[in-house]
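I'd like to ask some things about the structure below.
In this view, the complex is presented without one of its protein chains, the others remaining in place.
Moving on, here comes chain A:
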Amino acid sequence: MAMIIGDALRQAFMPKREYESLREEEKAWSRLQRPFLVSAVSLICVAVIVCAVISLKIVSPAVGSRRPFCSDRRLLPLPMKGGRDADLFAGAFYLTDQEIADYYWMVLFVPSLIIFLVSFAYLAAGIAVAYSAPTRHSCLTVVENSYCASRRGGVRCLYILNIIFAIIFGLLALLLGSTLLTLGSSCSVPLFWCYEIAAWGLVILYGGTAFFLRRKAAVIIDEGDQGSRNLGLEMLEANTLAVAVTPDVERRVTFKSWMGSSLLSSDDEDELDTFVDAPYRTNASANRQRVYSESRAMAANYEYDEAAGHYDDQAAALRQQEVGYDPNFVPDSVKSFVVHLYRHIREKNVYEIHQMYETSFQTLSERLFKDTPWPSVDAVVHYVDNDHVFCLLYREMWFRHLYARLSPTLKQRIDSWDNYCSLFQVVLHGVVNMQLPNQWLWDMVDEFVYQFQSFCQYRAKMKNKTEQEIALLRQFDQAWNVYGVLNFLQALVEKSAIIQILEQEKQGIEQFTATDGYDYSGGSNVLKVLGYFSMIGLLRVHCLLGDYHTGLKCLHPIDISQQGVYTSVIGSHIATIYHYGFASLMLRRYVDGIREFNKILLYIYKTKQYHQKSPQYEQILKKNEQMYALLAICLSFCPQMKLVDEAVNAQLREKYGEKMGKLQRYDDEAYGDKLSRRQRYADEAFGIYDELFSYACPKFITPSAPSFDEPLVNYNQDAYRLQLKLFLSEVRQQELLVGARTFLKVYSTISLGKLANYLDVDESTLRMTLMTYKHKTHAVDSDGKIISNADVDFYIDDDMIRVVNSKPVKRYGDFFLRQIVKLEGVINDVDRIKVESAN
């Protein structure tokens, strides 16, 4: 013991850097912590008990003896005080010892005792739980049925209860304790001190318990029926998170987590791939480690669970030898995570699975695996009865975490592909008997497509490949092969018979959407819902390949004009509409695009705040911005503002108002002659369209394998360049329409010659332009029916252009409806005020 204390003293004066490099076992302070805390707790307990006993002695002294500690010293000043007041309240402050004892007994002691007895169970349970963390202590059952446990989980509930009682005792000590002093009696001072010491001791106990419970909350896997998701947890985690996220981590997380694929189609990902460089990486993690340690030092929170200790240990080792990750070490919290997850999956407890998947997994990753992978599947397999399917699921999450936080190596990419193959084959051929949350199933499909896209980008950068990598690529040429990816998705769609199910649902024979895809009759939802999401996956892959027509055909069975299972997960909802809208844009179906973008942007606008805590929040915002850019493009091609909701319009104006203005302003500034003005307009418009498109387009891929024999070149930008070029040629074709539109809006009749003059083109070019306008704004659907997307209706009669009422019909109906509702609200308010004042 003496040696440990000696160590602790020595380490206390060590430079911080040196201290951090110590292995966890060597840190004496953490070893001292537990005995120190235990002795502190027992000391306080003893003090409380002693004080209680003394005060009881004072209240009811043994027969014949004096009340202990009651001196007569206070009697001296009292007469003076009493003398002053004697006329009015004779004897008011002259209490006998017996009276003050009764007062103490009835007003202070008994109520405090009752409160203590009521709360003792929570205190004891709290101490036990905090002490035994991260293993779940059975004492948690004391809060099992309480209201708060069902909402926030047992540990958090205990934490809240303890805080509340700490506050109550604090108030008691302040308020009731002070009343004792106002009563003049020989015993009031000793009673006061007894009471204060006991009450404050209890405050410390409750408060301390709450403090440690709060720190342990995340590592203890809760079993309680947690009602409203991660609210409580997020609230508690905020602190640690805020300090520990460095820009570096942030960049990577925002990049790769949810749908990193469809970001800027620039070279951004290059950076990530070169990230593999060992020195840079270790450096970065060392930096992060330092920040993390410092933040922890600032908080002076060295008390921590073993798992986090391991993390420290691990990172320190990583710095020292550049390989610090021990895939076989399983921290207790991971152990309990795996065991519980496995149990919940076996019991088909979708709700709990969802909680663990969404919340616990994220929390543990954040705490323990910030920049290391999770423990390897081999290390956890014996906790879950060597269950094959569970291992596949675990590995799926393992790789997803790896992709999100680190840079996967080629070998890992190939392994991940193998894992998806095995997983999907089990789902396709085996009889899986699980119910998984939709969120998870969506993430599977989403990640599958993302990893495919990421692999294509990776493979297309041939320039920096080493011999070894090329050999691997040759050897595993089937990994992430585009046929394989497409066929898996297609097989999931077909095998699940989801198209037929949706068809039958329309006729009312089957239920799918109503149950959100879950099977309440004991079956499995996995294949069905995977099949469903695979249709969205196919849409996305086809968009990445530039095959918009086929993409939309794949999505056809899902009716996106209505709510469906795709809207049950925000990620899938956004992915569906984003790709649908993008494909519509490329197919020149601008009105479809505008309509759907408007709907989802309004939805995001209204529900954004509910997703703030979600790990996907960043991605939601990113996609939100991209869709505004796409909407701006659609509206510039097809200015139909009436399709756009006011809230969305306001946002759009704020973000792209200036750019859209430039795109639609044709003849505004009178610089130079008309020709050069037109040229300038065209150049500027080109630049803006280029910028918007590049920002908002998906990350296109080249699906074919490189030819290894030719000189190695990067071709990762080819697909993007092609799509951009074709998009810009569409812009070029519609270039003259902006001017024509401007004039058609202000005239009801104008001769061709006059308009040609205004536009400074010859008459035949004008005829061409007008025909182009008609052609581009009128799509022909598959039945040969013509659909008009036009914003101006006109026709040419010989050589006169006649414009028919191009003014947009104002929606008075909607306006009046809104005002009626508003007025009703105001009248109600007024009514209420009247009633209140009458009362």
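As a working rule, a residue touches a chain if its C-beta (ideal position, glycine included) is under 8 Å from a C-beta of that chain, and two chains touch if they have at least 3 such contacts; residues count from 1.
One rule holds in what follows: contacts and distances are computed from a predicted model.
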item	value
Per UniProt, the name of the complex member that is left out, chosen from "MICOS complex subunit MIC13", "Eukaryotic translation initiation factor 3 subunit K", "Exosome complex component RRP45" or "Kynurenine/alpha-aminoadipate aminotransferase, mitochondrial"	"Eukaryotic translation initiation factor 3 subunit K"
Residue among A:Arg653, A:Arg680 or A:His778 touching the omitted chain	A:His778
Residue of A:Ser60, A:Gln478 or A:Thr607 in touch with the missing chain, whole complex considered	A:Gln478
Touching the absent chain when the full complex is considered, from A:Gln425, A:Gln468 or A:Thr607	A:Gln425
Contact footprint on chain A, counting only the chain that is left out	417-418, 421-422, 425, 476, 478-479, 481-484, 486-488, 490-491, 545-550, 553, 586-588, 642, 703-704, 707, 718, 721-723, 725-726, 729-730, 733, 764, 767-772, 774-776, 778-780, 786, 788, 793-799, 804-805, 808-809, 811-814, 817, 820-821, 824
